[in-house]
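In this view, the complex is presented without one of its protein chains, the others remaining in place.
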Amino acid sequence: MAIKTEPILLNLGPIHPSTHGVFRMRALVDGEVITDIEPVFGYLHRGIEKLAEQKSYRQFIPLTDRLDYVASMNNNLAYVTAVEKLAGIEVPERAEYIRVIMSEIQRIISHLLGIGSFFNDMGTFFTPFFYMFIQKEKLTDLLEMVSGQRLLFNYMRFGGVSHDLPDEFLPALNTFLKEMPAEIDKYERLLKENEIVLARSKKVGILSPDMAINSSASGPVLRASGIEWDIRKADPYSIYDRFDFDIPTGTVGDCYDRYRVRVEELRQSIRILEQAVAGIPKGKVLNPVPLRFRPPEGEVYSHIESNKGELGFHVISDGSDKPYRLHIRAPSLLNLTALRKMLTGWKIADAIIIFGSIDICVGEVDR
Amino acid sequence: MLSEFSLIALFILIVMGFATTLVLIPQALKKIGIVPSKPSEVKYEPYECGLETIGETWVQFKIRYYFYALLLITLDITVIFLYPWAVELKNLGSSSLGVIFSFIGILAVGYIYAWRKGALEWK
Amino acid sequence: MEIRTDSTSLDIDRHEGNLIKELRSSSTKPVTEPSGWLSEDLKRNIFLTTVDNVLNWGRKSSLWTETAFTACCTFEFISLSSSRFDIARFGMEVLRSSPRHADLIITAGTLTWKMAPQIKRVYEQMAEPKWVIAMGACGITGGIFADSYSVVPGYNRILPIDVYIPGCPPRPEALLAGIELLRKKVEKRSFLQG
Partner (left out) sequence: MPELITVGAAISPNLPWSDWQFGFWIHLLIFGIGIISLLLGSVIIFIWLERRLVGRFQRRLGPNRAGPLGLLQSVADVIKILTKEDIVPSRADKLIFWIAPIVAFTPVVLMLAVVPVADGALLADLNIGILFVIAISSITALGVFMAGWASYNKYSILSAMRTVAQLVSYEMPLILSMVGVVIIAGSLSLNDIVKTQTVPFIVLQPAGFFIFFIASLAEINRTPFDLLEADSELVAGYNIEYSGMKFATFYLTEYCEAIVLSTLAATIFLGGWQGPWLPPIVWLLLKIGIVFCFIVWIRSTLPRLRIDQVMGFAWKFLLPLAILNIFVTSIFVALWPETPAWLMGLTNLAILVAYILFWSKLFKPGGKAVAV
């Protein structure tokens, strides 16, 4: 029985409660089912890569904060490691440890928000989101203790970090690390086995391993598809080779697996943090670099495992105090490559949670 | 009993009057100037995430939504017949059970047919 | 516009591009801000009536926010509405995504020219009375991105701003202070103004 129906063109976004910022999907919907979808981005295109060419190397650090604003430290880290690699700058031992601690704290924050907003997209009236936020606020306080800011930290420098940890920081972090596993278990009890969560997210939005690799997805999205790929292990940067941790992977590559992988990564981050706190040495935190320093001519690509995936900076230097060209490999953008394939054929409600489970940050998508 | 229904009928009028007043209050307040009114062309266009609506909105919509309404009409109206039986079951006794079960059985045939035909799946 | 069945139509993009160009060329100067409310204090005291008091109390106690957030500052707004700072105390936890129901736009984040027509449209579609808070450096002047070719130097190019909150991003406490200022401003409004 075929009765001809006309599809309608529906704009999901840019001002939509669940597009995580100003992302827009132009969807062709036939009743409830999406027959075609076209992602439209650029609504937050601030020209960061172009601005980099006008600013000196060091002036650009605050701009990296605003890429993936959920986890600014990771962007800082990726950028400073790229420039350090370019100019061959040594980093003190203690600074490396601090960087790892910051990076993992940011990963926890980002995953907490990712999980929370995933459930929000699913329709829980903010409750899991706010529960996650309670923990996030504790971590924000820790970061504020270190950098004086709550969101955009501008903390890392070439050759280390801007200043040492305050004395209260490590004990406070330790207290948090002791409480956190129990809190995660609590959230798990609430969410993991919930029938509606299972019904909504299992086998929904499957990203097959092949498709994940072909679309160059990375981070939790890739790992949920069952591929054990983590730059912290595959190409260790900083001092990640000293820590003992696992790479959680999913089996199916559906929304549920993506959520599970994030939760497991929370635990792994806590493991890394515990080891880092135990092993942090004393000493200086910064090998000073001149304010307007000029790296030698050349180009470098350096990548880290950011909370969203592989975050890379490609810096080309012509020997002046400004980058000749700077390109950012933003994981959020590349994780969206398969979006059209993942969403077509699903219902609007599914599209929202598939999109939510990819967990993008528009600041990074549009740059 | 009739007076009970006339009470209901009058109450319908009261409530409708009340609802209409609710909706019309702002019109009255607009006259005094308490409710602001600044018409503009953009304001009266449909909201779609801050974009202009593209294409037609009132289209031939998917039949799937109405399918359940059709099913309801077939089942719902017949199900209402259960009520008179339910009220009188104590007086009718066990003899009415067979009758009503066969009635439900006939309904169930339709229901199972609809299920098997996939009318209850949302594709 | 006729019905389009293929969603990848270039026409839509072209049309939207023209809108952006139009808006960009037409908004080179800041929009005049809503009437100076502090200077008229004296005049208003005479006319301030009970009706005004009641209306303004109602309006200030239930400022519903439109979810038109663009970038980083969003997270500080969410922090403010989350359990720690709890904006719900002021009856503001109701986030409406439809501009018809909202009273307040908090411009959290950088505004790009591509986004500007949408924000302007949402503002225009909001029902009167409505207010705008410019949150963060980007909202006020374009902030750190003011040099960029694609960033609107401040929301006041396209919207009349009621309260400015500096910071990059402002702390939730600062946002709360800004909201408190806005509540004071709402209180002083006379209904005859509309």
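Going in written order, the chains are labelled A, B and C, and every chain counts its residues from 1.
One rule holds in what follows: a contact is a pair of C-beta atoms (placed from the backbone, for glycine too) under 8 Å apart; a residue touches a chain by one contact, two chains touch by 3 or more.
This one's a predicted model, so the numbers in the text were calculated from it and none came from an experiment.
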Which displayed chains the hidden chain touches across the whole complex: A, B, C
Contacting the left-out chain in the complete assembly, out of A:Glu38, A:Asp65, A:Asp121 or A:Asp230: A:Asp121
Contact with the hidden chain (one of C:Val31, C:Leu55, C:Ala146 or C:Leu181): C:Leu55
On chain A, residues whose C-beta touches the chain left out of the figure: 8-10, 16-18, 29, 31-32, 119-127, 130-131, 134, 194-204, 254, 256, 345-350, 352
Interface residues of chain C (partner: the chain not displayed): 54-55, 57-59, 61-62, 82-83, 86, 88-91, 93, 95-98, 100-101, 103, 125, 127-129, 191
Touching residues (missing chain, whole complex) on chain B: 1, 3-5, 7-8, 10-12, 14-16, 18-20, 22-23, 25-27, 29-30, 34-38, 41, 43-49, 53, 57-58, 61-62, 64-69, 71-72, 75-76, 79-80, 82-83, 86-90, 92-94, 96-97, 100-101, 104, 108, 111, 115, 120-123
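Operating definition for what follows: only the chains that are shown with their structure count from here on.
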Distance from chain C to chain B - Cα centre to Cα centre, in angstrom: 38
Euclidean distance of C-alpha centroids - chain A vs chain B, Å: 46
For chain B, residues that touch 2 or more chains besides their own: 49-51, 54-56, 59
Numbers and ranges of chain A residues touching at least 2 other chains: 6-7, 9, 14-16
Complex interface listing, chain B residues touching chain A: 48-51, 54-57, 59-65, 122
Chain A to chain C touching residues, read off their complex: 6-7, 9, 14-17, 21-22, 26-28, 36-38, 40, 42-48, 50-51, 54, 62-63, 66, 69-70, 113, 129-130, 133-134, 137, 140, 150-152, 362-363, 366
Partner chain A, residues of chain C touching it in the complex: 3-8, 12-13, 67-72, 74-76, 78-79, 82-84, 95, 97, 109-110, 112, 114-115, 118-119, 122, 144-145, 147-151, 168-169, 171
